[in-house]
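Below you'll find the structure, written out as structure tokens, and then a few comments.
As you look at this complex, bear in mind that one protein chain is not there, while each of the others sits in place.
Let's turn to chain A:
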Amino acid sequence: MKRSVLQIESLRVSFRIQDEYYAAVDDVSLTVHENEVLAIVGESGCGKSALALSIIGLHPPERTKLEGTVVFKGKNLLTQSVQALNQIRGKDIGMVFQDPLTALNPLMTVGKQIEESMDYHTTLSTAEKRNRTLELLEQVGISNPSQTYDRYPHELSGGMRQRIVIAIAIACNPALLIADEPTTALDVTIQAQIISLLKNLQQQLNTGILLITHDLGVVAEMADRVAVMYGGEIVELADVHTLFTRPLHPYTRSLLQSIPSLQTPKETLHVIQGIVPPLTKLPRTGCRFRSRISWIHESKHEPHPILREVEPNHWVRCTCYQHFYFPDGGEKA
């Protein structure tokens, strides 16, 4: 059994919208192990980014309510002061963001931006910090580190910028890396490079990675285990092989059905009906996915769906999966 790095227990993240709190993440429990990539998948608005940001307290505190526990190195991160969190952020937990252009300060050289976390977490001298930064630049696959050190973000390409963002995240050898849609803003070819970079780094550094993505291709490439989120809840949790070969929850099956395939050229792409309801309109009782599979009879859903272990290490929410079928007939193999 691997050691766990991060344990999320009944986490609920609520945002205030016009004097009323609405949960974007609802009763989520997850564990990230050492040297493991745990992917969280779901459509936009399903709560995956809200989950990621809440771990290191990056939501604006004045309109966010956090409940449950997030245990990292024996401490509940949700009850830590900002000062205490600052000791952990950037040092033990690194974060990779979605859009590498906006995630970097336009007025600071990239070298200085990578060094910054060392300013607060290490006692290295200026020269040592510079050396470490050059080392990091090389590690993330930048070919001429000493020149790049003095560059500004706008002088670099999107792929290079994302490498810088990754270098910032791993600057202090974190035990956990949170990657929030690390490839979404990049070209497809660059995406592949960034994924292989993250995979290599994970093997070198032995970090656990919490990977937030909506891209099932990225999941297949990188993840060890996958949690599928819908409406703020985890609807299915399994290792990556099981999830792709024996998906059970209707939402997981619909997502997989929506991927274009090269084998069967003439098929029309499956589209999941409707949209993720906005936070204020999300049903809070019963199966949250039921409105989008309206052809499945109400009686097939559980009144209070819970996450059940249907086979070893394969968890599914609600009983509707036993009766689910696609209205247009067959499912891809």
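Descriptive notes on the structure:
Heads up, the rule we're going with is that contacts are C-beta pairs under 8 Å (C-beta built on N, C-alpha and C of every residue); 3 or more make two chains touch, one makes a residue touch a chain; residues count from 1.
Keep this in mind: contacts and distances are computed from a predicted model.
Note on the omitted subunit: UniProt lists it as "ABC transporter permease", one of the names in "C-type cytochrome", "ABC transporter permease", "Iron complex transport system ATP-binding protein" or "5'-nucleotidase". Taking the complete complex into account, A:Asn105 is the one of A:Ser10, A:Thr79, A:Asn105 or A:Asn131 that touches the chain left out. Within the whole complex, the absent chain has one touching residue among A:Val5, A:Ala24, A:Ile56 or A:Leu255, and that is A:Ile56. Taking the complete complex into account, A:Asn86 is the one of A:Gln7, A:Ser29 or A:Asn86 that touches the chain left out. Contact between chain A and the absent chain runs through residues 56, 58, 82-83, 85-91, 94-95, 97, 99, 102-108, 113, 116-117, 120-121, 152, 154, 165, 168-169.
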